[in-house]
Every structure is written in C-alpha cells, then in structure tokens.
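Missing here: one protein chain of the complex. Every other protein chain is in place.
Going by the order they are written in, the chains are A and B; count residues from 1 in each one.
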Amino acid sequence: MSASAGLGAPLLVWLTTTDHKRIGILYGVAAFGFFLLGGLLALVMRLELSAPGLQVVDVQTYDQSFTMHGTIMMLLFGTPMVAAFANYFVPLQVGAADMVFPRLNALSFWLFLSGGLIVLSGYLVQGGPADVGWTGYAPLSELPYSTTTGTDLWIVGLALTGVASILGAINFVATIYTRRAPGLSMFRLPMFCWTILVTSLLILFAFPAVTTALALLLLDRRFGATFFVAAEGGDPILWQHLFWFFGHPEVYILALPFFGILSEVIPVFSRKPLFGYRLMVLATILIGVLSMGVWAHHMFTTGAISLPFFTLSSFLIAVPTGIKIFNWLATMIGGRLTFPTPMLFATGFIYLFTIGGITGVIVASAPLDFHFQDTYFVVAHLHNVLVGGSLMGIFAGLYFWFPKITGRALGERLGKAHFWLWTVGFIVTFLPQYQLGAEGMPRRYADYPAELGWTTLNGVSTIGSGLLGLGVLAFLVNVALTLRRPPDQPADPWGGNALEWWTSSPPPAHNFESLPPIRSNRPVYDARRAAEGGGRSGTAGPP
Amino acid sequence: MRRAVPATFALALVAGACVAPAATAEGRQIEALYTAFLVIAALVALVVFGLATFAIVRYRFVPRAAGIEPRQVHGNNLVEVIWTAVPLLIVGGLFAGSLAVLARTEARSAEPVVEIQVEAFRWGWTFSYPDEGVQVSGFGNPGPEIVVPIDRPVRLSLTSADVAHSWFVPRFLFKRDAIPGRTNTFEITVEEPGTYRGQCAEFCGIGHSQMPFGVRAVSEDEYRAWLEQASGDQG
Partner (left out) sequence: MRRLLALVGVTSPTEARFFQVVAVLAAGGAIVYWFVSYETAGTALLGGFTLASGLIGLLLADAGTDWRASAASTRDPDRPLLDERGRLPSPTLAPFAVGVGASIAATSLVFGPAPLLVGALPLAWGALDWLHRSRAEMAALDDGEEGQ
C-alpha cells in the first residue's frame, strides 16, 4: 500500500483519495458550499418579497432563484449532506476499515460534484439557469415555454447527481450488510446506521423514477419526442407521478438520517439508552415504506388521483413519526440531561419538527389541501420540516461529531449563539408564512399587490431570514476559529455509545487499532462501565 | 423562559393561521374541518411540548446528581403500545372527517343551474357560459370578472390552453388545476353575495403572479340581468 504522502501536493491527496473519511469530508464541504449559495439566493428572494413591487430582481431572475434555491437545497445540499455523514460514520459505527467499494465511493462523489456544477453552469449560458421550479412540471419545462439552455443543463446535471446517489446507496447497504464487526448483529446496529439503511432503500427505488422523468423530458426538448405534450398524445400528469414518486421519498431521505442523528445524540446527553430501540427500528422501516406510497398528496388539486388513498397513507406516516418523537422524549425523561450545543439542536429539533409534522397532517387532508396547496402555508410547512427539522439535525450532528472528525471541539459560546439565532430566526421567518398561506398568498410569486394586506408579515419574515443568515455566520466563524487551534480531543469526549467513539479523534487511516467486545448496541458504553468496574449493565438486544 | 417557549409555539399555531371566513357552502365545510384539525393540533402540540419541557426542567443535570447514573431503562411495552394506538385513533378520526368533507366538495348535482367553461392561458382566463352564449376573457390587472347567482350550484369545467395553471379563490378555500389535455369539473355554491378575488396558484412562467380574476356573486335576478346585458353586448 503506497502512502499518500509521496504524492506531494495536498490537492492530489484529495483528488485521489478513496478513504471514506476524506470522501465524507469532501461531501460535507461541497454540500455546505452549495448551502451557502442556496442561502444567498434565499436572502435575495426574501429581500424582494419584503415589500410589494419589484425592487431587487426582475421576475425572470426571481423564478430562476427559487428554482435554483430549491434544487440546490434538496439535491446539491441536503442529499449530499446525508452522504457526508453516512460516509464518515457508517464504516466507523459498524467497525469497518472502509466502505465495501472505496473507489466506487470516490466515483459517487465526483459524479455528484460535476453534476452539481453542471446544474449551476446554467448561470453561464445565455438565458440563465433553469426557470421551471425545482419540480420542473411539464409542460412548463417543455421547450416552447422554458427556452433557456439552463434547463437542459439542469436536466443533465440532476441525472448525474441521481446516478451518484444510487451508487452511494448500493455502497451503504453493502457496507452495513457485510462489513459489520464480529458480534454486531443487525439489532445491535446504531440507529443512525438503520436510518441510513432505510434511506438507501428509498434512494434505490425512488431515484430511478426521476431519472426516467428527466430522460423523457430531455427527449421531448432535444429530440422531438412528446411524452408530456398533451396536444401530441403525451400526458402532463405522467411527469407529476414520476417526479413525486421520487419527490416525496426525497423528503424522507432528508429526514430519516437526521432522526438517526437524534437517536445518537439524545441518549448520550441523557445518559440513558435509547428508549424502545426495536420499536424505533420498526418505525424507521414503516416510515420508509409508507413514504413510497404517499407521493400524490402533492397532486390533490390535479383532479387525477385517488383522494382518499393518499389522504389516508399520508396520515398514517404520522404514527411512526410520532412514535419516534415520544421515544426520544421517553429517553430524556428520567435521564441526567446536559445541554451542550449538539443537545440544544436535538432538543430544538423536537419542538420545531413537531410543528412541521402537525402542519403536514393538515396539508395531507385532501379537502384542506384544496385551500393550502401551492400557498405560503406549504412553503412554511416544507421549511418547517427542512430548516426546523433537517438542518437542526445536521447541526446537531456537526457539533456532536466535529471533535471526532477534526480532533477539535467547536466553541460552546458561538455554538449557543448559533442555536438561538437559528431557532428564533426560524420562528420569525417561517411561522408568519403559515398565516400568509392561510390568507391565500400563493407561492412562487415574485410580487404581490399592496392592497391584500400581506406586506407586514412578509417584512417580518424577511427580518427573520436575516437572523438565520447571522446564525450561519456564527457557525462559520466558529469553525474557522476552531480549526486554528491544535487538536486536543480524546477518543470519546462526550461519553458516547457507538463504535466511532472507540477510536482516536480523528481516526487513523484504517480506522481502528482494536475493537471492544460487542454485546449490546452500546459497545463503548459497556467497555467504559467494565473499565470503571461497574460490570455489565445496560445491554440491549438479543445475544 | 423555557416554559414560555412552548406556550408561544402552541399559541402561534392556533392563532397564527386563521383562514378568512368562507363564502361558499363547500368552503364552509372545509373551514369547519380546518378548525377541528387546529384544535387537535393544539392538543397534540401541548402534549409534546409539555413532555419535552417537563423533561428539560425536571431532569436537567444538577451538580448534586454528579456521578449518579440514571436508571438504564430500555423501553416499556405498555407505553409504546399506547403511543402507537392513540395516534392511530386520532388519524382515523381525522380521516373520517376528511372523507365527509370530500363527499361534499366532490359531489356533482344532477342539474347545475349554471355551467361555466374555463380556459386558462399564459397569462389570463377565458370564461364562457355555453348555454347563454356569453364569454368573458381577459388578462392583466384586474382581470376578467364572472358573475354567478348565490345559493345555486355553479359547475365549472377547467382546462388550459398551454401549461398547467390553477384556479384559486381564497375566500372559497378552494382551488383546482387547469391542465392541458384534461378537463376538471367541480361545483361551488356561493352563499354570501360579494366580489371575490381569484388568482393563479400553479407556477406558469413570468406572468404567474399577474393573472387575477374576479367572481361576483349576486342574486338570481341581478344575475339574469347581467346575462341579458352581456349576451346583448356580444350578440
């Protein structure tokens, strides 16, 4: 095995790496870069909406902004951020030296990055980037209506990132299935790995639908086909089915892994095992499967689908989701709670995500959705789930695992400032949008009339988005300051449970020098107890 | 402070998203259903926020607990069954309520009094009354305005000339998509006279926010008079 040191330039180290930890970092840094870009677009839009009239951008630019913002946040930030965490921590948590297919893993990353840049390259061509919404509804996305080459680049780039996600998912399943350390049965797997397993399942079976849709759309646009052109016998509804068959599971791809992170963080800072581990596993699987059967709740107003079926299936997801929330609460109750930044974000997640879940049940009811569909109520709901949920989970994970990844702990004071800016910013930005939606303000409007009384709440929302921006700034400063310090973190700074806390921070290239005996889903906890002379306690799962 | 946070959330949820009073019979049912959902939502939120706040306040680490390991509880079948079963019952109830309202919004009367054909286009609307030979079309602000009688079922058949649009009147708490190659039919019964602003709710390009329309609901007599005059204008 040749050492990377001989290769010289650090750039080459990163270009040629097949180490899952480095690839995880690459994913994380690239995804966060896209996040900053998507966030900038969000601020531009919020500025534009702060008052009636067009002040900051023209309508076409606004349309391109929400298209690129949505696309970036979902597919170039959210999904790769999941890949970042999974890459770094799945092999560590199962006690392996790397993924099963390390080179394929590197290929996934480079395909994702080049695909993402191709999507963004729309900004360089005449006509600008795609202007069809992140949902790309046909026939608006057909050539006569969306004339910019940016839309074609959007199609090609997204198809590439889709392939990257599918390759990654295969790798995660194979790694969890075949690289587990001796003694680590499936029912001793950390919850984070279970959520990545189910997430991979969703990627495997949902992404092909959107890849197909994109291919058909490109055939329509470039090669004279008419799959979605009604006048030529095509079917616009078919696009919606294919898109949402991917699009709804995608939402859970951006939720389940962060449920997993919460299930890691909360027990550690409650000093108790996860409450109801087996029910949690079952709930994860049920959420995954159900989420494949609810896609047309995005199509209630098309008049083309079964309203009762999709109302009921969407309602049912609330049950396993509720189980998760109650199990987290039961983990906390009776514990010994401390609140460093990761736990703050985890607790904030429980509060904010609950609101998002509840408003999700409201829009899942077909008759109520007749009113709320495509209004700011939906914008509020989706950001409630993604900003108040997924992002809180992402930050919980980053603060929790930063010592493991870099050997340095992020500062607590800036971390707390970040948490409060983010929480208050979320409330101020997005709760007013529920009211705007209830009053009937449609989404994807670059402008709104002054006389409808939507001005004040929009202004408030814009101020809130500034707080969110400040929160991200606090995080970036925190990272920059922390990285300038020398690494000083022990293997297990928090008193962790899963195997990643067994090895040094950061771990060596091959991850482990040794492994503890694995007799429960908390091997590191067991080892710590044994070392303290407390004997074996707190084991779970079958022998 | 900690206790105030959840209370604010719950209040924001209940008070923070009120719909304008519905003007149609169908919309009133939707409004009633929404109110029921909000009440249940507030109860659920209170339970979750209450438990979370209880945990934070009661089980927060205090120095005198240092070194004491909490009891390592792994689960409890009874409570796990409870918080599986109770949510199931709740969503069952919500589903029944939704079905009941759907039965009303999806109902089609045997003989609607008024039939209107609607064609959406980039960026405006064409409304025609085929039986009466009246057509109203327009784009931009304030857009075309149609007139309907109150307390009578009005049937609209919706389609599009180009891309997907959506016919949305917030005071009716109702929208339906206009999709090329499809005709979507629905009925409304306006109960309160007045003029209601409608707008497009499905993204359709740069004119998307600039294609409002109006629905004026008047008494049967006024409606007849308007038809008379409109068909005269067009004849």
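What we mean here is this: contacts are C-beta pairs under 8 Å (C-beta built on N, C-alpha and C of every residue); 3 or more make two chains touch, one makes a residue touch a chain.
Not measured: the values here are computed from a predicted model.
> With touch as defined up top, name the shown chains that contact the chain not shown.
A
> Identify the residue among A:45, A:59, A:81 or A:118 that touches the chain left out of the display.
A:118
> Touch as defined at the start, partner being the missing chain; which of A:293, A:459, A:493 or A:506 qualifies?
A:293
> Among A:241, A:416 or A:519, choose the residue that contacts the chain missing from this document, as touch is defined above.
Result: among the candidates, A:241 touches the missing chain.
> Among A:95, A:247, A:322 or A:425, which residue is in touch with the absent chain?
Residue touching the absent chain, from the options given: A:95.
> In the full complex, which bits of subunit A touch the chain not displayed? Write them out.
Residues of subunit A in contact with the hidden chain: 1-2, 4, 7, 12-13, 15-19, 95-98, 102-107, 109-111, 113-115, 118, 149, 152-153, 156, 159-160, 177-179, 181-182, 185-187, 197, 201, 204-205, 208-209, 218, 222, 237-238, 241-242, 245, 285, 288-289, 292-293, 295-296, 305-306, 308-309, 313, 509-512, 514-515.
By our rule, only the chains that are shown with their structure count from here on.
> How many angstrom between the C-alpha centroids of subunit B and subunit A?
Once rounded, the distance between the two centres reads 29 Å.
> Show which residues of subunit B lie in contact with subunit A when the two form their complex.
Against subunit A, the touching part of subunit B is residues 5-6, 9, 12-13, 16-20, 27, 29-30, 33-34, 37-38, 41, 44-45, 48-49, 51-52, 54-56, 58-61, 65, 68-76, 79-80, 83-84, 87-88, 91, 94-95, 97-99, 101-102, 105-106, 122, 141, 162-164, 166, 168, 170-171, 173-177, 179-182, 184-186, 197, 199-206, 208-210.
> Over in the complex, which subunit A residues touch subunit B? Could you list them?
59-60, 63, 133, 137, 139-140, 145, 230-231, 234-237, 270-273, 275-279, 301-304, 307-308, 311-312, 315-316, 318-319, 322-323, 325-327, 329-330, 332-339, 347, 350-351, 354-355, 358-359, 361-362, 365-368, 370-371, 373-375, 377, 427, 431-432, 434-435, 437-440, 442-449, 452, 537-538, 540
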